[in-house]
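Since the structure comes first, as structure tokens, the remarks are kept for the end.
Every protein chain except one is present and positioned as in the full complex.
Letters are used for the chains, namely A, B and C, taken in the order the chains are written, and counting of residues starts over at 1 for each.
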Amino acid sequence: MPIELDIGTLAQSLAYFIAAYTIVTLSLNLEAGFTGIPNFGKHLFVAAGAFVVASIGNRLSAYIVSVLYKDEILKLIQEDPLLSKRITEADIGSLWSMYADPLGNRDLDRIMDKFFAQHPELGILLFILILILAVAIGGLLGLLISYPALRLRGEYLAILLLAAAEMVVMAIGYYWKPLVGGTTGLFLPRYLAVFGQKVILGVTVLLILAAVAMYLYAQRIANSPAGRMMRAVRDDELAAASLGKDIAKVRRDVIIISSAMAALAGALIAIHTGSVVSTHYQRFSWTFIPWAMMIVGGVANNSGVVVGVAIIMILQKFVDIVKPMLAPVVPFDPVWLYQIGLGLVIILMLYMRPQGIIPEKPSRTVNFEEIFEDVLEDKVEDEQAKKMIREGRATP
Amino acid sequence: MVLNVQLFLDTMAYASVLGLLSMSLTLTYIVSRVPNFAHATFAAIGSYMVLIVVWLLGIYKTGPSWGVYYASLPLSFIVVGAVALLQYLIVLRPLAKKGISIDGLMIATLGIDIILVGLLNISADFLEEIFQQSPDKDLRKLVTYPRSGYLSSYEPTIMGVTASSILGPLLLVVSTVGFYLFLTRTKFGTAMRAAIENPQLAETLGINVNLVYSISWFIAGGLAGIAGVIMVMTTKLNPTMGWLLIVSVFAGSIVGGLGSLFWGAVGGLLIGFLEQFGVYYTQIILGALTGETVSLGNYRQVFSLGAIVVMLLVAPQGLASLNWGKILSRLGLRR
Amino acid sequence: MAGQSTLYAMAVVALIIGIAIGYFAGAGNVTTTTVTQTQVQTETQIQTVTTTVVAGEGEVVTVTKTLPVTTTVTQTQTVQGQAPAAGLSGEVKIGVLLPLTGDLASYGEAARAAALLAEQDINAWLQAAGAPFTVKMVIEDTQTDPTVAQQKFDTLAAQGIKFMLGPMTSAEVSALKERADTQQILLISPSSTAPQLAIPDDFVFRFCPTDLIQGPAIAKVMQADGVEVVVALVRADDWGRGLIESSKEAFLEMVPNGVVEVIEYDPKNPNFAQQVAQLNDLVTKYMGEGKKVGVLLISFNEAVQVFQQADQYDTLKQVRWYGSDGTALLSEIVNDPVAGKFAAQVKFINPIFAAAKSNKYEDVNKRLTEELGRVPDTYAFAVYDAAWVVTLALMAVGDYDSVKVKEILPTTARIFYGTTGEIVLNEAGDRAFADYALWEVVETSPGQYEWVNVGMYKYASNSIEWYTG
Partner (left out) sequence: MQSNHIIETRGIVKTFGGLRALDGVDIKVQRGSLTLLIGPNGSGKTTLINVIGGVYKPDAGQVIYEGEDITGLPPHEIYHKGIVRTFQIPRLFKNLIVTENLATAKRGNPGENVYLAPLKSRWIDFETKTIRESMITELKLKILHMWNRKSSELSGGQMKLVEIGRSLMAGARLVLMDEPAAGVNPTLAHQIFAMLKEMTRGLGITFLIVEHRLEIAAEYADYVIAMARGKVISEGKPNEVMTDPVVVKSYLEG
């Protein structure tokens, strides 16, 4: 059976997932790879971004719009038979409070979509505002979580973060309606009406841009004295502290930055999806898979992370597409093969190439070779000695 | 506020499962220093052994029988023990020897977890196939069991109380006391303690540390398997059933301090009671205060996480690290 | 050395950007293809459609011959989709997104069996009619994880698939809705009931009645029994919450001074001992007040466990239990000795939407039961029907065009008589109404329990017709 593929759709999907996972995995790498903070609750921070967009963003934009454009909104409602039945003029002032009710959310979404279609510029403005909010609150959450993170040893912290994430995402997020609508979740207004029908593509492009920016940002940190210090703290906390590094501060700063990054990813994922349901942010998809990507690609190496993300995502698509052909060959559902294969890849990778495909590199703050040559020229007179040092041999 | 006896009995079964799991998880942690994320799935494997026993011994025809326990307890102990041993020998030990960090080992156990769940799923496929093709009409009724089986129908009762409510605590006590005696009264137990406390020293004393560690993993797996047998009597058989428990099991171990088997067992028990009794009585109290029906069952995890947070912030080394003599005398319970 | 790895990463990033740009460029090319191809086939197809529907499964239905045949597909130039319009020849693919792993795996499995059975039946019929194409179900596992559902949706979309059955949960539908609407891919969920997703003009259809219909049916049954106080034990998800809301509203309307108490349970809890204990407290309390109490259990197969635990409480055996389509006809309940006995004792009665007595239903039910080794749930039948309705609509349109199929899907569904009975879709694309068969667990011989159809709830008259004897 030949498989026909629509390359455009495939590429768009791959680009979206690679970009989203790149941001999340880069942020995980800053914490776990560079600084040795085993964040096993990454899905909490991704969810945080999405929750801000749904919980605060929805209310805020409804409030702003209904206050500033009251008449226009009223007109929109009256023109729509579905809405005019349910919403009266008196409701407009409290439009934002309709949000927690699933049906209210549906109607609100309808109004806002129509409104932004007429005022795309306001949509963009609110989108930017909400994105900033998500990043800021993500950072605050990082600050909050850093308190236990400073006190606890690695594996305790890992368990705490995992448990916290499960609790917030799967218990509170899923059951407590006022947060993100509970079990049914919430729709988001189409802020980026400017993209028209191509909104998914548009957000994908934004995600790619964000991923590139985050990559460059992470690279800058990695290749700075701070990156070196993070790796030092990871390798030996006590020694680093004895050399004047404030371990608590380093860890806190890194957690704040990477939480903000993960929240950015979460916010964009939410906007891309057009809705937020807490089950979207599961442990398997947003903690385990990023870890797998980091380990495969290269721990403490941002380029490795990108490669790891690309490899896992492309492999997954490949398996999806090839799977139907496999079905007659294996005596069980080939679905399980993917899970088992993923587990095996991680263990084999740890066993055969624990440093990942692209191993950790020194933090390239300056041009080391140049300075090395300079020092040799300056301080070593003996040509023979120079030669030996250059070749990596000890001088007598 | 009276004690709900039935809830107490149901909770006993569930809490002792957590106790057994937290205790055995603590054992693997003491030996290998890595929190094993696959531990609750070990229990799930044990649960599947019950289904196999129900099938092979024909219990599905005869109804409740002690055979369920006679056969599946030793079977689970051996099978799951072997799985745990293999995990240690094939994956964790070689990786630890290569100097993989604890984070790396944790991820490896997560990898093992999804592999095991994948294998359980494949087994469930095969079991379903077998049951479905069977000419035996009664056996065909088991076809849904591999994915959502309620095996408690096959367990016997003792004076009207389901056996797991009695057997669970009993097994927990027996294994805790047994372990204590084993560690303190036998030569091998002494060697084991030495090997765990100071591997280098034990090595020089001629103790085979590797053997000791392997046996520890086997026993820990075996206990998880036994827990699985009880567990399946209180919950639904499903390949991912372990995932529902893992946070609670870790909570139990953390509360126990991850350093002592006895306190691990206590921690697990406590979490079990917190999730059932804690939730139940909080509801009653809140209900009495507000005058409305309060239903908090959805927030079970909030209770166990709360326990983790409080414990880690107040006494990171867990219950084991508290000075009980002092606390008891302050409370006036002891002079 | 560092430069080299940056190079790798840059290469990957460049690749991604390149792919994205390629998409922009590529998108334009594919829009208007295969217009001519389709036209030839349309005419022949329309002929068949008329015959088919009657030829369906039997005598029960006499279907009008006035299919919207008139929309002869000559104006196909405005294909807006990004994928090449495949025309109706060779293998026509229909995607199926189901939870084969995770919480709802047993529903996913039954739905998969139904999809495959539908494929078999449809193809046999197409072959008999000499149609130039066959349908092919491409099944993917969403793991009940919206992220995975998105990935699988994309994989299917990349194969040019424009019609998908599923996904099953409302959370997944929400996660796919934006994609479906913008890429114009038709989703037909067999089981999403969240009222929030009742949105007109979108690409999401739902072949199960929303809770607004079942709720009154449940309430009516309870009212008929003279229940004054309802203590409900409810699965805390979108389905359970939606259903209890509508049941509660309907019940309080019918019984103005009634009381409805709700206890939620998290289906991810390992067991429900605590909730059953609370249930017992409330039932005891209201019975003490001399009220007639009924227990409403809104659950899936956790009911077995709830019964096993409730069996320990004497009070809970003294009241009647009511269920929903989540528990109706569950083989797990009657196969389990403890749960079966308990259910029979409390006369556990459940409504389920279905023209349950039709020959067509019986036939499909029998074959699915054989395939699965158990009685399938309602959603499996909804999947089966959805596959047929999509095929029929496709033939009527004569083109693999989701926009047009979307337009005629409601009419096509209307004239089709499915295993789930008449399918009337409302303006939001959701099932508008249905009658409900009432099934009760009965002990037929000692130790043997069975589901027995004891009555029917008529939507039109809001009344119950009891089958006696």
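Of note:
The rule we apply is simple: contacts are C-beta pairs under 8 Å (C-beta built on N, C-alpha and C of every residue); 3 or more make two chains touch, one makes a residue touch a chain.
It should be emphasised that the depicted structure is a prediction, and the values quoted were computed from it without experimental measurement.
Shown chains touched by the undisplayed chain in the intact complex: A.
When the missing chain is restored to the complex, the residue among A:His43, A:Lys114 or A:Arg231 that touches it is A:Arg231.
Contact with the undisplayed chain is limited, among A:Leu10, A:Leu126, A:Ala171 or A:Ile257, to A:Ile257. For chain A, the residues touching the absent chain in the complete assembly are 217, 220-221, 224-232, 234-236, 238-247, 250, 253-254, 257, 300, 360, 362-363, 365-366, 368, 371-372, 374-376, 379-380, 388-395.
Keep in mind that, in the parts below, only the chains that are shown with their structure count from here on.
Per-chain CA centroids place chain B at a distance of 37 Å from chain C. Touching of two or more other chains is recorded for residues 170-171, 175, 284, 333, 335 of chain A.
Shared contact sites, meaning residues of chain B that touch two or more other chains, fall at 121, 298, 300.
The part of chain C that touches chain A in the complex is made up of residues 1-2, 5-6, 8-9, 12-13, 15-17, 19-20, 22-24, 26-27, 30, 82-84, 91, 100-101, 138, 140-141, 143-148, 150-152, 154-155, 157-160, 169-171, 174-175, 177-179, 182-183, 194-200, 236-238, 241-242, 264, 266, 268.
The touching residues of chain B, counted against chain C in their complex, run 4, 6-7, 9-11, 14, 63-64, 121, 128, 131-132, 140-141, 143-144, 147-148, 150, 152-153, 162, 231, 234-236, 238-241, 244-245, 275-277, 279-280, 283-284, 293, 295, 297-298, 300. Residues of chain A touching chain B in their complex: 32, 36, 38, 40, 148, 151-156, 158-160, 162-164, 166-167, 170-172, 174-175, 284, 288, 291-292, 295, 332-333, 335-337, 339-340, 342-344, 346-347, 350-351, 354.
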